[in-house]
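One protein chain omitted, others in place.
So that you can tell them apart, the chains are marked A and B in the order they are listed, and the count of residues begins at 1 in each.
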Amino acid sequence: MKRKLHPATARLGIIAIALFVWEVAARRFGDPLFMSPPSRVLVAIFQLAHEKEILAAVALTCWELLVAFALSVIMGLVLGLIVGLNRFTRGSMYPVILLLYATPQAMILPLFVLTFGIGTASKIAFGVSHGIFPVMLTVAAGVQNIPPILLTSARSMGANRRQILASVIFPHMIPSFFTGLRLGMTAVLFGVLLAELYVSQSGIGHFTTEFTQTFQPQNLFALVAVLAAIAVTLNELCRWAESRFSRWHA
Amino acid sequence: MNSSRLAQRLVQLGFLGAVVLAWYLTTMQGHINPLLLPPLGSVYREFVSLLETGQFWPDLRTTLYELAIAFLLAAGAGTLIGYTVSRSGYAIKVFDPLFAGLYAIPTILLFPLYVLFFGIGPASKIAMGATIAFFPVVLHTTSGLSYVKEAYVTAARSMGASPRQMFWNVMLPAAFPVLLTGLRMGLILAFLSILGTETIASFSGLGHQIVELGENMDTAKMFAYIVFVICIAFLLNAAVSFAEARGQRDLA
Partner (left out) sequence: MTETTPAIRVEGVTQAYGAEGDPRRVVALQNASLSIAPGELVALIGPSGCGKSTLLHLMGGLAAPTTGQVWIDGEPVRGPSPQKVAFVFQESALFPWRTVLENLKLGMDFQGVPKAQRDRRARESLHAVGLSDFTDHYPNQLSGGMKQRAQLARALVLKTDILLMDEPFAALDEQTRMVLGEDLSVLLARTGKTIVFVTHSLVEAVFLADRVAVFTARPGQIKNIISVDEAHPRSRSFMTSDKLGRLRNELYELLHDEIRKTMGLSKSEAAASGKPLAAVQEGEK
């Protein structure tokens, strides 16, 4: 049997082939108004990296992402604990939260902008509005589904309510929390970026509009590529955190 | 209904009631600019008028059309590719992490590229919806078909099942719930992204309509449309749940 390539190598090979095909196709058939080969995009990335305005825009977007994420996590954690720990609030609020979660927030984006303005506040608010739900729901779930046997055994050893909360319930919830963190990051990315693309004075949305309307595909591709790289990095961090803190989980 | 259930229901109704009351009071007093938060009454009137005149049809048609095409593209490509990849353990090891990695990229970033390429007509929305919906479908199809419990496959083999019998009678039914989950996720994501992208750059569709009304400061009507879209989302979810339950029943 022929030795096959290591899967990672095969993947790199596929990506390389795809880039090659893109390069050739763009040069041969691509209209330079709409399409740009990867080589030119790479050059554009370097050029844009020297432009102060672009750097500032990317930095601003990162700032929006991180603030929205932090707020989502903190608020999500607190609300999730409140909802999850008390049987009453759980029964009453959970369906409400799920209902809110199910509504397509994308179309109330104009409302957010009307309320918070066209600056960074609306981007952060929209991001939080998306990111808070996964965190809240996973924390609430993590606090609920503790195997009753663990609680029984803790009580049999004399633990009081506070001890049970701190030493049994809270640690048990941690893996769910980190899963919520990862899902929250994805949601925040969606919210903030969507808001940026809708209307932006000085964030990246401003430049994506400019590059689209002035038909500069290489710059547009470059900007998108850089943002994609940032987004993937953030996602990977969350995924690493999730696996790191869930080692004991089944 | 026992007392705690009743109490929970009351809290939920109370929540709804409080929202309605707050809305009513703040708009009554004129504390808030009616252009920002219109009075409940006018929103209701606009909503009724919307339903009566049927003005929503052109936009609804556009949005649903975009959704249908996007979903069909994503479902078709996703199941086909997912099936092909699941045939070989090696292919799974190569492609699954690749798809999972691509899924991590916020697909919304591609939208400016699609607008550049396809313009602001339905095509860019469809491309966006299809791209975003593709990934959950392909990932779930691959995993569903490859993680069939070994005991089932061994048992079928020991009874002399042919590869064809194995696929139709064992693998597909076993993978069905996972497949369905993937399709469901794809549909919901496609719907959300289409609404969102219509908001950003479009000349038709429900999302666009809402933005336009907002820009024209016709906020009462905008709220009416928002309520309308929420109803549509609710109906869509219900339809999907129904189809899912029906599918499970028919297969079993």
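In this section, contacts are C-beta pairs under 8 Å (C-beta built on N, C-alpha and C of every residue); 3 or more make two chains touch, one makes a residue touch a chain.
A quick note: this is a predicted structure, and the numbers were derived from the prediction, not measured.
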> For the unseen chain, which displayed partners does it touch in the full complex?
Replying inline: B
>> Going by the contact rule already stated, which one of B:Ile69, B:Val170 or B:Ile226 would touch the omitted chain in the full complex?
In response: B:Val170
> Just one of B:Ser49, B:Thr154, B:Asn216 or B:Ser241 touches the chain that is missing; which is it?
Replying inline: B:Thr154
>> By the contact criterion defined above, which parts of chain B meet the unshown chain? Give residue numbers in ascending order.
In response: 151-152, 154-162, 165, 169-170, 173-174, 176, 251-252
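Assume only the chains that are shown with their structure count from here on.
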> Distance-wise, how many Å sit between the C-alpha centres of chain A and chain B, to the nearest whole number?
Replying inline: 18
>> Taking the touch rule as given, give the residues of chain B at its contact with chain A in the complex, in rising order.
In response: 4-5, 7-9, 11-12, 15, 36, 90, 93-95, 97-98, 101, 104-106, 108-113, 115-117, 191-193, 195-196, 198-200, 206-207, 210-211, 214-215, 219, 222, 226, 229-230, 233-234, 237
> Can you list the residues on chain A that touch chain B in the complex?
Replying inline: 4, 7, 10-11, 14-15, 34-35, 87-88, 91-93, 95-96, 102-104, 106-111, 114-115, 186, 189-190, 193-194, 197-198, 208-209, 211-212, 215, 217, 220-221, 224, 227-228, 231-232, 235-236
